[in-house]
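One protein chain is absent from this view; the other protein chains keep their places.
Chain naming follows the written order as A, B and C, and within any one chain the residues start at number 1.
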Amino acid sequence: MDITGIVAQLVFGLVAVLTLVAGFLTVTFRNVFHAGLALVGTFFGVAAIYLMLEAEFLAVVQVLIYIGAIAVLILFAIMLTRGLMQSETSNINKQWAWAALAIATLFLGMFLIILQVPWVHSGGAVYLDITPFLGTQLLTTYLLPFEVVSVLLLAALVGAFIIARE
Amino acid sequence: MTLHIPLVYYLIVAAALFCIGLFGALARKNAIAVLMGIELMLNAVNINLVAFWRYGSPNPVSNQAGIVFALFVITLAAAEAAVGLALVIAVYRSRDTVNVEEIDLLKW
Amino acid sequence: MLERYALIGLFAFAAITFPILPLVLAFLFRPKKPTRLKQSTYECGIEIQNEAPEAQAIWVQFRVQYYIYAILFVVFDIEVVFVYPWAVATNQMTFFWVAEMAIFMLILVGALAYAWRKNLLEWV
Partner (left out) sequence: MDIWSFITNPLVSLSQLINNLITSILMSLGIPADITRIVVFLITGIITITILLLLAPGMMMYMTWLERKLVARMQDRLGPNRVGPFGLLQPIADMIKFLTKEDIVPEGVDGPVHLLAPIVVVIPVILSFAVIQFGVGLGAVDLNLALLYLVALGSVATIGVFMAGFGSHNKFAMIGGMRAAAQIISYEIPQVLALSIPVLLAGSISLTGIVQAQSGLFGLGWFFFYIPIGPIAFLAYLIAATAEVNRVPFDLPEAESELVAGYHTEYSGMKFGLFYLAEFLNTFLISAIAATVFFGGWQGPLVAQIPILGVVYFFGKTILLITVQLWFRGTLPRIRVDQLMNFGWKRLVPLTLGLVLFTAITLPIYRFVMLALKGLGG
């Protein structure tokens, strides 16, 4: 393997480890606010993974929406629900051991399956500014889902308003 | 440069992230933390979608199904978070708790 | 394309060290004489009330209005994300190109109008 490949793998390893560690902290931090901040770290890691996959538009969207909007929404919700600041005796419920066991089995199963399947790399090159093509496809092939998205957002917004308003 | 990294690596990272998220969703007491676990799972799924787009499609520029799909998943995640957190806030206001173990009125 | 982002990655390392450096420098130069009074939470000169549970003492109950704005923001932020690829789409300037985005936007303007009519945008 040439040097570019080694560098690429090193970078990937670093990003993957950071993402997974941040993810792990998200589900283990006792203080929910801290967990929210670790979640932001995970989102950054995932954005970096998108970049390595040459999906630059998606990486930017990940930062803009997940960090700029969804994480902020979560932090607002944390600030609004009082009493979370006291670190409780435990933030993990009673069946956590069973859950961990089941999930470990699940992961092992997925791991083995992923290794068994002979994946074919048929990836063509991504060499130019691909966002205009994305726009065109959104307006032609994926027109219906694109319009339905706005209806979905309208429904979610109205629903959330009705639930949350005083 | 991308194809220096095998597809399997991405799939394993995504699987691990998914499992971490699942643990968060199953084992956390705080309802907001449960929602965070779900967000992690959705992110893991998105990594898979984009990786399959990049490695599986013979022409990734003119067929960006993976990216479009991931975009819609992000949209759905936002809608889900908005409604889910609104529910948590509403429950908090009426029951004064966000502990999912105490929000069990339907059991009675 | 990735080489550009490799430079961004390098930049990220620099951007992280950039704010840490003055903090470390200041740590070396500055005086360190903490006293109990100096370290008390600022409360306009009044002594802090309700000392008992450490975190509760300063907790403020925020209004749900903040969350309402956050939801509105999330929804429109997603709309913006769709506006950008649309704005650079290769089939610009056809009738359908405008009409499709107009429908998309009008539905979301409906959301804004709903919030407006229900007086959810009022900061009382």
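Rule of thumb we're sticking to: a residue touches a chain if its C-beta (ideal position, glycine included) is under 8 Å from a C-beta of that chain, and two chains touch if they have at least 3 such contacts.
None of the values given here were measured: they were computed from a predicted structure.
Shown chains touched by the missing chain in the whole complex: A, C.
Across A:L20, A:V63 or A:I163, the residue that sits in touch with the chain not pictured is A:V63. Contact with the undisplayed chain is limited, among A:T4, A:T105 or A:S122, to A:T4.
Taking the complete complex into account, residues 2-4, 7, 31, 33-34, 37, 40, 56-57, 60-61, 63-64, 67-69, 71-72, 75-76, 79, 129, 131 of chain A touch the chain not shown. Within the entire complex, the positions of chain C that touch the omitted partner chain are 1, 3-8, 10-12, 14-16, 18-20, 22-23, 25-27, 29-34, 38-44, 54-55, 57-58, 60, 62, 66, 69-70, 72-73, 76-77, 80, 83-84, 87-88, 92-93, 97-98, 101-102, 105, 109, 112, 115-116, 121-124.
We take it that only the chains that are shown with their structure count from here on.
Judged by contacting C-beta pairs, the busier of the interfaces A-C and B-C is A-C. As a whole-number value, the distance joining the C-alpha centres of chain A and chain B reads 6 Å.
Rounded to a whole number, the gap between the C-alpha centres of chain A and chain C is 18 angstrom. Chain C has its Cα centroid 21 Å from the Cα centroid of chain B. Multi-chain contact residues of chain B, defined as those touching 2 or more other chains: 1-2, 71, 74-75, 78, 81-82, 85-86, 89, 93. Multi-chain contact residues of chain C (touching two or more other chains) are listed as 2, 64, 67, 71, 74-75, 77-78, 81-82.
Contact residues on chain A toward chain B in their complex (touch as defined above): 1, 4-5, 8-9, 12, 16, 19-20, 23-24, 26-27, 32, 35-36, 39, 42-43, 46, 49-50, 52-55, 57-58, 61-62, 65-66, 69-70, 73-74, 76-78, 80-84, 88, 90-93, 95-96, 99-100, 103-104, 106-107, 110-111, 114-115, 119-128, 130, 133-134, 137-138, 142, 145, 149, 152-153, 155-157, 159-161, 163-164, 166.
The part of chain B that touches chain A in the complex is made up of residues 1-13, 15-24, 26-30, 32-33, 35-37, 39-40, 43, 46-47, 50-51, 53-64, 66-68, 70-72, 74-83, 85-90, 92-93, 96-98, 100-101. Every residue of chain A that touches chain C in the complex is listed here, in rising order: 11, 48, 51-52, 54, 56-57, 61, 64-65, 68-70, 72-73, 76-77, 79-80, 82-83, 85-86, 126-127, 131-136, 138-140, 143, 146-147, 149-151, 153-154, 156-158, 160-161, 164-166.
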